[in-house]
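A single protein chain has been omitted from the complex, and every remaining protein chain is retained in its original position.
After this line comes chain A, so read on.
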Amino acid sequence: MDLKDKLVSSFMAFEETVDMDSSVHDIRSEAIKIFEEKGFPSKKDEAWKYTSLNAILKHDYSIFPKKEDAIEFKDVKKYFIHDLDSYKIVFIDGQYSSHLSETTHDKIDVCLMSSALTNEKYKAVIDNYFNKVAPKDGLSSLNTAFSREGAYIHIRKNTLADKPIQVIHFSTGNESSQMLQPRNLIVVDENSHVQIIERHQSLTDNPVLTNTVTEIFADKRAIVDYYKIQNDNLNASLIDNTFIQQLTQSLVSVHTFVFGGKLIRNNLNFYQLGEGINSVLNGVTIIEGKQHVDHNTLVHHTQPNCESHQDYKGIFDEKAVGVFNGKIIVNKEAQKTNAFQSNNNILLDDKASINSKPQLEIFADDVKCSHGCTIGQLDENALFYMRTRGIGDKEARALLMYAFANNVLDTVKIPQLKQRINKLIANKLNVNLGFDL
């Protein structure tokens, strides 16, 4: 039985374990029908031209999480940014882990999707926002059908979240292979501000497939900083679907740092529904071996005087494959739009490859839109310069790569996080430069 059939037939069993009476029931039932009809995307779909899911769909994933597995904090401490005072929402094999988490209901709600979906107190928010921006494609619908657990974050009007929020999903590998479908909802009301760090981590080498959906709603003048750290082990694959709806003068930045994982697909979609909105999409990808990373972005400008800035950097070694597919749509009402997109890549090996497809679809005349894409190598002259000054070959190369990625790293606003990312990069490049960049 292939994975699609297995998922569809498991749906009934799943339904019995969750609340059948909730309003979400109808949404789930509709979603499974859509998934049944559309299934997983194939290479025949234009948006999936360069990424095939076949290799990761062939495992016989267990779909339902078993009972919570006890993990001691000391075993997983290294995956937290522990020197950062933060709220934490931690999941182990899809189940909430209360002893690793630190949640709050004080002015802001940082808690669980499962309680939000069932508790009457959150009904208004769920009715207003749940599944409102996620499109009805196969993968998102699959997630919607099995949506039960994830992070629920609601920042009320005129509130500054007092500390960043870390959302971490662990998989223990108790099952020989596992499929996880976290569902996150983030609602940031008027004039509010929040910083969120998301991470997926498997603790063994057993294959894991994560198909996650995150919906983010930024109301007027809200500011959202979202950081995705994708540094999982080489048997873990991730399909990240993030949908962001922005209202007037809001600012949402999503930073994606990819160093690990077998196959990673980021579907990052911004829908601008007001004026004076700014959307920022940044990414650094450093991969090697047989890793495959696909960034698929969409920014849809529908109103005048908005901006979007995209900056994706990639370094690809050995047989790694990089894909960038960035689409900007400017509706004819969206005059005075400034939309910029840049995708720079470095290939370090002849077996590595990069496929880049920056698209513009523009229907308004008074706009400034541009995209740029480059593919190149490290500059031999610069390397030579550093070598003549006594810097080792490996370090010199690492320095150049740091410099290449630096303008994206600079946009990280949490110092401890920035330091952590620097460390991850240093580990990835296997160098110790002896100073922080």
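As a working rule, contacts are C-beta pairs under 8 Å (C-beta built on N, C-alpha and C of every residue); 3 or more make two chains touch, one makes a residue touch a chain; residues count from 1.
By definition in this document, contacts and distances are computed from a predicted model.
Novice: One chain of this complex is not shown here; going by its UniProt record, which of these names is it: "Cytochrome C biogenesis protein", "Putative circularly permuted ATP-grasp superfamily protein", "Amidohydrolase family protein" or "Iron-regulated ABC transporter membrane component SufB"?
Specialist: "Iron-regulated ABC transporter membrane component SufB"
Novice: Where the complex has a chain not shown, which of A:Lys123, A:His309, A:Lys357 or A:Lys418 is the residue touching it?
Specialist: Counting the whole complex, the residue in contact with the absent chain is A:Lys357.
Novice: Any idea which of A:Ile375, A:Ile391 or A:Leu424 touches the chain not displayed?
Specialist: Here the residue in touch with the unshown chain is A:Ile375.
Novice: Touching the absent chain in the whole complex: find that residue among A:Leu7, A:Val367 or A:Leu399.
Specialist: Here the residue in touch with the unshown chain is A:Val367.
Novice: At which residues does chain A meet the chain that is not included here?
Specialist: 46, 332, 335, 345, 347-377
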